[in-house]
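Data first, discussion second: the structure below is written as structure tokens.
Then we have chain A:
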Amino acid sequence: MNIELLTLTEVTAISGQEGDITATLVQHPRYVDTDKCIACGLCAEKCPKKVPDEYNEGLGKRKAIYVPYSQAVPLKYTIDPNNCLYLTKERCGLCETVCPSHAINYLDQKKEITLNVGSVVLSTGFKSFDPSGLDHLSFGKHPDIVTSMGFERVLSATGPQGGHLVLPSDKKHKKEPKKIAWLQCVGSRDENRSKNSYCSSVCCMYAVKQSVMAMDHSKAPLDCAIFYMDMRTQGKDFDTYLEKAKDNGVRFVRSRVHTVMPDPHKGNLVMTYVDELGALKTEYFDMVVLSTGLEISADSFALATGMGIELDASNFINTNSFNPVSTSMPGIYACGVFTGPKDIPQSVMEASAAAAAATEGLAVSRNTLTKAVVKPKEREVAEDAPKIGVFVCNCGTNIGGIVDIPAVAAYAAELPGVVYVEENLFTCSQDTQDKMVEVIRNKGLNRIVVAACTPKTHEELFRETLIDAGLNKYLIEMANIRNQDSWVHSDEPEKATTKAKDLVRMAVAKAFRLAPLFETQLPVSPSALVVGGGIAGMTAALSLSRQGYPVTLVEKNQHMGGNGRQLCKTWKNEEIAPFVKGLIADIEADGQIQTLLGATVESVEGFVGNFKTTVTSVDKTQLIDHGVALIATGAVESKPTEYAYGQHKAVMTLLELDALFMEKDTRLEKAMEVVFIQCVGSRDKEHPYCSKVCCTHAIKSAMAFKKKNPDTGVYVLYRDIRTYGQRETLYREARKAGILFFQYDLDSKPVVTPGENRVSVEFTDTILGRRLCVDADILCLSARIDARDNTHLSQAFKVTADSAGWLLEAHQKLRPVDFATDGVFLCGMSHYPKPVDESIAQAKAAAARALTVLSRNSINVGGIVAQIDPERCAGCGGCVEVCSYNAITMDPEREVAVVNDALCKGCGACAATCPSEAPSLMGFNNDQLYAQIKSALAV
Partner candidate 1 sequence: MNITKQVEQLLKQGDVDIFLAYRELDGHLIPHGYTLDNLEDLENLKVSQHRYSLEKVATHLTEKKPNLKIGIVARDCNQRALNLLYTWNQLSPENITPLMVNCCPSQTRNHSDCTYLEPKKTGTFKQKKGIDFNENPREFMDNNDNGQRFSRWMYEFSKCIKCYGCRNICPVCFCTDCSLENPDLVEPGALPPEIPIFHLVRATHMAGRCIDCGLCEDACPAEIPLRFLYREMNRIVSDVFDYTPGAGLEKSPFTIIGNEVTLEPRPMDA
Partner candidate 2 sequence: MNCKFVPSVCSYCGTGCGVLFEVIDGKINSTLPLKSHPVNQGKLCIKGWSLHEYINSYMRLKAPLVKENGHFQKATWDEAITHAAKNFNRIKETHGPDAIGVLVSAKVTNEENYLAQKLARAAIGTNNVDHCARL
């Protein structure tokens, strides 16, 4: 309700300053009235004009009146004015004739809108690189050469091929490819043909994913080969996925392919390339996928420059590492790929971070412009006999085109308890919702069944409708006759109708037994606890304080700063020490932040909104009330166990080298030969993950040597250089500066022999095919980053860590800073190794997510939770053991188990475990489920 969506709208001008910005917008005409459109699809069915479908990368067709894709929000049709016959030639007008709700308006005009806002967030995303100009890859010359976006659509169930992996060139015969090649870095890391010198960060991972999925989709064995320069799978768990792909048989060839040509005689597509050992090879493939990079569209470029925002050479917004979501214009923030190529988790984090940054300055006016609605009083129906209303949805032609809806409705009317049945074209449309409210009131309905689509997307909506009608929102049951019926049985309408009846009968049987469920409101303690006083912890604490909430910052050491104290410079050459000092000063000056040094979390009680944490420091123990907790305990550089580390003073880690730089040690001046070894302890059997920061860190340090003295011999021994994103520029500079890079594999690791003053490092140059030896004055090891031991903390906060010790977020892509436990958030390196800018973005993101709890006056608990009948409970404690959320405890007095509503997630594990059926999951109790099962079998 407090988000207004303006589609087809562009920003034309921005003026004013942070806190008082005037934005001028232009809304282009849609030619369809969104209030009237019910998205029935009749218009598109009748529209005679076919246009290549942009969403499907031109692999399919759409009409001139269309919705871009099935999940589009709002789900309303729009007319493409460049292709509409009426708008271009004043002919046709069919859509207006067929539209049942008179939503078409050819006279729609563009509107100017002026908004007064406090801040602006830019998140216009990216455009996929267009490889049309790359004639050496023959894109556009053969339908079986597709971009990665195109291949994504090929694999998608909603795509032009319905998820069937068949050659686009031979869709008619459903010919399946047997060999597919992926070419990496198309439009990335390429100044020659594309002007995009940066790395696009995401293509390696998506190519691996696509190859694995393709193998999954293919009935016959599929040969997948990925041609790459460096495999950049630096994200959390990405390397594990990569290894799994290798085990599954995906081939990885380190080579930049220079030619792809159609070859109608010998095979489909022919490819020539030089392999790692320098041999020229020719291989035939059925399909070639170009892993196209990410770039900024001309429109985004114009938008940003129009606002006066500084961009870098590649048109990404210039940000600094310490303010990763701020642009050069105060009050204008940015997130996502507009600030640099990045993957989904990082984009989602940045989005939250931008929300935090954009609202920090506006905290005083929070809730001044928000709207709230008054809900009618709930009708008491618990004791009333069920009066079930069934609403059967056509979903346009989605359901109605297959299932005989009138027959289903007539059947529903005969079911026990049903007093009212209605058919709707779109049950979810606003006007139907209003009508439903009226019907529920007038007919005195007290249980509702909606036979439509999936509760996953729509149950919340219908619950709102029930609230509007004065019914308890849990008195609804949905029968999914779309996803589970009309979609899967589109070829057999009669059987689909029978199944729809079955599904409705089951839903009615359950609805008959539905009882109102109640939620209780608990107040929220409006304060936060941050564990860890490193860069992430301090950033998060400051952000929350600026938002107006008191924070307790717990730091284990006697001083704050964490790893930041040992770091020299970021890859953009920004000095880290002054920044960390500034943060500490800000924290100390902040009256709302209480810092506890030398302190650890002892135990935690309570739940979201109401935590009570015991913190002990040297001299005292205190109990802290807080509504949310942020965990930012960081990570540590490991001590290597190989390459003569600890045996010779010339051998050191990156952080130790940084210390020498900060101390301006004379050894650095004298060093004539410097060797860096990457992946020391990372990406091996014991530690399969990539430590992410070391490639950039090592190259930046290597550059420091070259800058001091260009004659210094600097060698980097690596496995894959992972200077992702714009860090690639650093790598390029390093090569230009004469730093030598040698690739090694796990089975041919460099050999280090300590000498008197120097250490000798022996390794193989794969290109020359010879062993080389360097006597190094300094051997710097890029040591693995280790997770800290968070066992105690994770037990206290009931959060989990993965096998390597990294704390586990609720969802890797969609909820990257939340834990599965409500009210606890994570940021910084305790989540996974990451550079300073990403830690800061994540810290701000965690603050933003914490804010969603803190800004509420109360939280609702209850509803679909388990309840334990003390009469039935034998006190065996089985449910306590299986509860993953620690929501069940034993009442020592009565020797029965009790559920804490605030912690219970409604998973039902307790109900399944109990030998005497004492727990029941409200809304899914045994009575209801047995009724559904019985009615499913009653034919």
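Everything that follows uses one rule, which is that contacts are C-beta pairs under 8 Å (C-beta built on N, C-alpha and C of every residue); 3 or more make two chains touch, one makes a residue touch a chain; residues count from 1.
The candidates were selected such that all candidates are chains of the complex that A comes from, given by their letters.
This one's a predicted model, so the numbers in the text were calculated from it and none came from an experiment.
Undergrad: Only one of these touches chain A in the complex, so go through 1 or 2 and give me its number.
TA: None of the others touch chain A; the one that does is 1.
Undergrad: Which residues, counting only chain A, touch candidate 1 once they are in their complex?
TA: Against candidate 1, the touching part of chain A is residues 869, 871-878, 881-882, 884, 890, 895, 909, 913, 915-918, 926-927, 930.
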